[in-house]
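Written below as structure tokens is the structure these notes are about.
Of the protein chains in this complex, one is absent; all others appear in place.
Let's look at chain A:
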Amino acid sequence: MEKTQNNKAWFLVLPVLVLVAFSAILPLMTVVNYAFNDTFGNNQFFWAGIEWFDDMIHSERLRAALGRQVIFSLIILAIEVPLGIFIALNMPKKGFWASFCLVLMALPLLIPFNVVGTIWQIFGRVDIGLLGHTLAAMGVDYNYTNDPLDAWITVIVMDVWHWTSLVALLAYAGLQSIPQAYYQAARIDQATRWSVFRYIELPKMKGVLLIAVLLRFMDSFMIYTEPFVVTGGGPGNSTTFLSIDLAKMATGQFDLGPAAAFSIMYFLVILLISWVFYTVMTNLDRAESGEENR
């Protein structure tokens, strides 16, 4: 749509600006303050320069957490995106069953994060959980509190349980927007199921899928509550992801300087990713509207 040039529109944006400035810029400034200073309480600060950043970049602990985080996010994407698409393709198109599936699938998304953790903590326990008990009965040696691999599997299955629906719902919405005529043309051409998917459905879902991938990437990149409840970051440090490590450092040990430096680097990584996200998306928008104008 053609937009009017009007700088007075700033007045309409002002409330948002004030509110977000209060809840984002002010706290961020505090973080920056801590990141470059050393403090012994009493509001006395000593300039520390980039010492904390230096510490953090060379910290084994941070590197390990970052490595685990990246692996975790990639596994999540590799499972949830194809599975989500697959589910969306199999969903009923309309009528009672479509809303039925929608409502049930949205259910995990509305459960508080720590309750998701609690559900899986209980579900996976060997003594009282259905999953743990069944596996034990089948002779599988499964114990997520002792075995790092089992802990990883539990956390990943939990995330798949929690968030695949989001990908599926996004993909489903993308599929819904494909006009029937496309399918009819494909039928006349006697296209196989695979080529319908490859040349009609996939390109049409590109926009929503991109959003799904980036949302899942970012949200899994800052995952905190669910693994914290299930494994507490353990056994050992095997499921300590970035946010868990950060929260331990900041609110557990009160290592404010390193934690703040960590926060800033963490935030910059996210900022970089969201910039890529935003750029790709606006380009995509432009490409699409360009096609329509032709």
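Everything that follows uses one rule, which is that a contact is a pair of C-beta atoms (placed from the backbone, for glycine too) under 8 Å apart; a residue touches a chain by one contact, two chains touch by 3 or more; residues count from 1.
By definition in this document, contacts and distances are computed from a predicted model.
Per its UniProt record, the hidden chain corresponds to "Carbohydrate ABC transporter permease" from the list "Carbon-monoxide dehydrogenase medium subunit", "Carbohydrate ABC transporter permease", "Hydrogenase expression/formation protein HypE" or "NADH-quinone oxidoreductase subunit H".
Contact with the chain that does not appear here is found for just one residue of A:Ile57, A:Leu107 or A:Ala185, A:Leu107. Which of A:Phe36, A:Trp52 or A:Trp120 touches the hidden chain is settled by the complete complex: it is A:Trp120.
Seen across the whole complex, the unshown chain contacts chain A at 1-10, 12-13, 15-17, 19-20, 22-24, 26-28, 30-31, 86-87, 90-92, 99, 101-115, 118-120, 122-123, 127-131, 133, 161, 165-166, 169-170, 172-174, 176-177, 207-208, 211, 215, 218, 221-222, 224-225, 242-244, 246-247, 250-251, 256, 259-260, 263, 266-267, 270-271, 273-275, 278.
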